[in-house]
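What follows is a structure written as structure tokens; I'll ask about it next.
With one protein chain held back, the other chains of the complex are shown just where they sit.
All chains are identified by letter, namely A and B, in their written order; residue positions are counted from 1 within each chain.
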């Protein structure tokens, strides 16, 4: 496949940007005002997953490098936030910034090393990022400044802050970050940047020979993806109130993110958001069936079946329905919720 | 030998034997990964499931652990064939199959805790006599001890890895597998029937899981989360040993575990698991370096740079 050479005209792009901003603003106002605490909490978890899935897709989906390390970036963000709030008097915004920078920095360093060797793609890249999760877990649990094994009680340090004023405030931050992730995702679907990434996915050697600086694209995009994952860790740290290594770096985070993206499909930039919605709702519904082990099995089987039946995910199926014979990306209608 | 030398020797010995167990687990994975192109996480779960079946047969039905292979080996073979059939059927690329096996990995953990509960299951009490007591080595090494389950891992690792390496190298089908890996269309043109061969390889690889599972059940108490503890070492061993090379994975696992144990003896044990990943990180860090070196070597080859290389040797 040749890299796609087209760039969409600017008017629809602006319309979509406006769409994302409007939807996010409406959500940030309406959900906290109209929803019960439970609705807001659920919505917060929902936007966290949307942000994670979208940010994962920015690099892994577009460039075809499946990362199992997204939980690490999220976790680094959570711990960076906790550390800033615990050890300094800086506010939440600073903590969030540090969270993004720290996670992005980790991704940058890893990317510089891993992408230097053409061997580390596909499954090997996945496994290296999996190993990254173990390394970071060990480091955090042994460095007293971050955690040292005793956990960090974040709630104690957010009591006087605006963001510590309840789930509604946390939700507003979450929505803003999900919107940011959506904007970046949109950018990767509409600009040269995205075209370059997809050319890497489709035929990396060809892309390189055509003059696409694949190494630079991969390293920087991986860092952006990691930074977004870290940013969303900031409100999560406040939401949890108490962070502990075992729970923060659990492998189910990258797993769910990947499942969401596969389910939603990465053919469209908004695919992962649809996948996140489906998985979050499915999980919440399965909570009520009364057999927890069974629901774990159902989720696993669900993933396997989705891969088998919908290799392009829901958004891919959507494309096939709408425009048989053409796989170009067109006509997304803002943020789908 | 003074005390600390003994301790070091003992810890290295323990590490080497534990490495043998990981080598057994890694065997099927590295073969599937290297020769079928599938990084099969699920293989590690199959090892645990086989271990659980061994546990049940030994504790409920009073079987000898070795006899349980009569059940687990065919069962695992079928699982291996079936999973390969699924992958072929879905025509999955390496990314998709990785995700698929991860899905199965999750399902397996759920199945294990559903059937055997999340409690620790130990069959230490039901083992035949003499499978538990530590054996002291003959003089002059009489201060060192090994346990029969560890020796079992050693024997099984040597036998299985030996058999696998030998058949890959010297049998007709083994060479066909190698050929297939290098270039499937050409191999097929020369009469290699790729599909059935892949099924058989996958089945045999999974069969090794039954043996590894037996060794695991004999050595340690079981819990559904164990594969998560193994996955790091096993995967790193496969990578370092060279994909598709059973002996490489075994040696890598042995070396890794020896390093890790020696580290825990001298330094802070809480960093022990980082040793394995540290080795991996070093290996990765060496990649850009080796890339530069490789590029330089290929560029300068025409001018014959041999003396420099020789002087290093």
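Keep this in mind: contacts are C-beta pairs under 8 Å (C-beta built on N, C-alpha and C of every residue); 3 or more make two chains touch, one makes a residue touch a chain.
Convention: contacts and distances are computed from a predicted model.
Chemist: Just to verify: the chain that's not displayed, which of "Dehydrogenase", "Protein translocase subunit SecD", "Phosphoribosylformylglycinamidine synthase subunit PurS" or "Branched-chain amino acid transport system substrate-binding protein" does UniProt list as its protein name?
Modeler: Going by UniProt, the chain not displayed is called "Branched-chain amino acid transport system substrate-binding protein".
Chemist: Quick one: say which of A:60, A:117, A:141 or A:315 touches the chain that got left out.
Modeler: A:141
Chemist: Any idea which of B:141, B:158, B:179 or B:220 touches the chain not displayed?
Modeler: With B:141, B:158, B:179 or B:220 as choices, the missing chain is touched by B:220.
Chemist: What residue numbers in chain A mark contact with the hidden partner chain?
Modeler: 36-42, 45, 48, 138, 141-142, 149-151, 153, 155-156, 166-167, 236, 239-247, 250, 252, 287-288, 292-293, 295-296
Chemist: Considering the entire assembly, which residues of chain B contact the chain that has been omitted?
Modeler: Output for chain B: 3-4, 7, 10-11, 14-15, 18, 52, 56, 59-60, 110, 113, 115-122, 124-126, 132-134, 136, 145-147, 150, 220-221, 223, 225-226, 229, 261-265, 268-270, 272-273.
Quick note on the criterion: only the chains that are shown with their structure count from here on.
Chemist: Indicate the whole-number Å distance between the mean C-alpha point of chain A and the mean C-alpha point of chain B.
Modeler: The computed centroid separation for chain A versus chain B comes out at 32 Å.
Chemist: Quick check on the complex: what are the chain A residues that touch chain B?
Modeler: 64, 66, 112-114, 116-117, 119-120, 122-124, 126-128, 130-131, 134-135, 138-139, 141-142, 149, 251, 255, 258-259, 262, 293-294, 296-297, 299-301, 303-304, 307-308, 311
Chemist: Can you list the chain B residues touching chain A in their complex?
Modeler: Against chain A, chain B makes touches at 33, 39, 86, 90, 92-100, 102-104, 106-107, 109-111, 113-114, 228, 231-232, 235-236, 239, 268, 270-271, 273-274, 277-278, 280-281, 284-285, 287-288, 290-291.
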